[in-house]
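Following this message is one structure expressed as structure tokens.
Only one protein chain is missing; all other protein chains are in place.
All chains are identified by letter, namely A, B and C, in their written order; residue positions are counted from 1 within each chain.
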Amino acid sequence: MIFEPAQIEISELGCERDDRLLFENLSMTLESGQILRVAGPNGAGKTTLLRTIAGLFEIQEGEIRVNRLPLKECLDQVLYIGHKPQVTRDLTVLDNLKFLTGADEARLKSALGDVGLKGYHDSLVKELSQGQGRRCALARLWCVEAPIWILDEPYTALDVEMVETLDAQITSHVNAGGICLFTTHQPPQQLDYQTLELGHVD
Amino acid sequence: MSIEKRMLARELKLIAARPGDIFKPMWFLMLVISMVPLALAPDSDLLAEIGSAMIWVATLLALLLNTEHLFQSDFSDGVLEQWLFLDRPLAWLVGLKLIAHWLFHVLPLILITPIAGLMLSVSTEVLFALLATLFVATPALTCFSGLGAALTLGSSRSGILGVLVMMPLFVPVVILAAGVLIRATDGSDTLPLMALLGAFSVVAATLVPIAVSAAIRLNIGGSN
Amino acid sequence: MLEFQFESIAAFVEMTPHGVYVWPIYGLGLLVIGGLTWLNARQHRQAIRMVQRNLEREESHES
Partner (left out) sequence: MGWRWFHQWGSPRWFYERAGRWQLVCGWLALILLVAGSLWGLGFAPVDYQQGNSYRIIYLHVPVAFLAQAMYAAMALCAVVLFVWKMKLADVAMQSIAVMGFAFTVLSLVSGAVWGKPTWGTYWVWDARLTSMLILAFLYLGAIGLRAAIQDPDQAGKACGILVLVGVVNLPIIKYSVEWWNTLHQPASLKLTEKPAMPASMWVPLLVNILGYYIAAAYLVLGSMRAIVLERERRATWVKELIGRA
């Protein structure tokens, strides 16, 4: 599928947490087709920035507009995957995804095939390994139609093969007109991305 | 499938996965009720007199017990923050969750109170009044204790703080319900009080989810 | 209007028969207000000391 041209406009964003200034006067515009990696040392505010853009944190200073509308009105266009498992351990893989995505069963099963969880749809999440649980959360990237992806450490607990699959999926997403923001400690080889360095504000 | 149906379906599946969640509060209720004659005296007249009030208080405590962690596991799994991306206002989703909770966790509790009533020799008329008050009052109680649960989400050492914080707000509900029970014992008209209780419940069930959603948003904004 | 209602100071203190109830309450009131004043002052002192410690630490870092 092809997305309408999308745009995220961040202007003069500032954030302070626990009396520490994380970033200030952060302005940038992200357009369809762009991949942005947010980099920086631990505690630099990567997660805070991503969660702010995802609308999970209240904006302390500045403004974020998506397609010229305030962020709050556009949250259904955002797909956010964070540190937490985002799956319920006592439910099956399929039930978890059904609740979060609302997609039909056939689509979900094919997405599970894409992330290498074919045949696991009836397993409870607590029976899966950590990597498999992570794949289950990531499977949403194959069955949700949101133009803006915000991925916090998506590569954690993935094997080489899955990393490649994920890179390919991100590439095809932005080629279709999506936007992707992510953080990671190991820079991915096969992506064409820009980098935003955090942790240099004083 | 609409988000509303997905919410309810998920709740049902969670219950199927963790049936103990339903039974523990019932177990608690029956235990508390069994303690009453032991602490007081096995005198059935005496028990009948205080029985309905005891059952009310015990049900209230049992309800608090199973609402205390209403949002906790979804919050720590990170599922709760995904609610923000669903195409519905958070307060609406919270309302759905509370309705599901009431249907699947509170209603069963109410339905076993007649057994407790028989154990404490409560008369049939009073028993019906008791059931009616519980039925009408518990939506408000569920909403308030849900608020307590949401307010204390982010704090790791909250203990039963959510319960302590919300209990004073139960005063009007308890008083009105007691009024109904007293009138039922006298044989006088209970309808006006029931209507008042119902009105309180409806207003609480409409407004409190907004406060709950504010509390959840606040706690999501505070966690990493 | 301003006429002392008791015959002596002793009667004032005694306040027959209710002195035992009245005086402790006023004592408690004094205790609460005084205690809160003391607590505020202590909290204030502690805050100042904390800032001073931070300043000293920063100075020792710089030198």
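The criterion applied here is as follows: a residue touches a chain if its C-beta (ideal position, glycine included) is under 8 Å from a C-beta of that chain, and two chains touch if they have at least 3 such contacts.
Everything numeric in this text was worked out from a predicted model, so none of it was measured.
Q: Can you tell me which of B:Ala9, B:Ile50 or B:Leu218 touches the chain that was removed from the display?
A: If we include the chain that is not displayed, B:Leu218 is the one touching it.
Q: Over the whole complex, note the residues of subunit C touching the chain we left out.
A: Residues 1-6, 12, 15-19, 21-22, 24-26, 28-29, 32-33, 36-37, 39-41, 43-44, 46-48, 50-52, 54-55 of subunit C touch the chain absent from view.
Q: Touching residues of subunit B against the unshown chain: what are they?
A: On the side of subunit B, residues 147, 151-152, 154-155, 157-158, 161, 164-169, 171-172, 175-176, 178-179, 182, 200, 208, 211, 214-215, 218-219, 221-222 touch the unshown chain.
Convention: only the chains that are shown with their structure count from here on.
Q: What whole-Å value do you get for the distance between subunit A and subunit C if each is reduced to the mean of its CA atoms?
A: Spacing between the chain centres: roughly 56 Å.
Q: Approximately how many whole Å separate the CA-defined centres of subunit A and subunit B?
A: Going by mean C-alpha positions, subunit A sits 37 Å from subunit B.
Q: So how far apart, in whole Å, are subunit B and subunit C when each is placed at the average of its C-alpha atoms?
A: Comparing mean C-alpha positions, subunit C is 44 Å from subunit B.
Q: Where in subunit C do residues touch two or more other chains at once?
A: In subunit C, no residue touches two or more other chains.
Q: Show which residues of subunit B lie in contact with subunit A when the two form their complex.
A: 1-3, 6-7, 9-10, 13-14, 17-18, 73-74, 76-79, 81-82, 84-87, 220-221, 224
Q: State the interface residues of subunit A toward subunit B in the complex, per the touch definition above.
A: The touching residues are 47-48, 51, 55-58, 75-76, 78-80, 82-92, 95, 98-100, 102, 124, 146.
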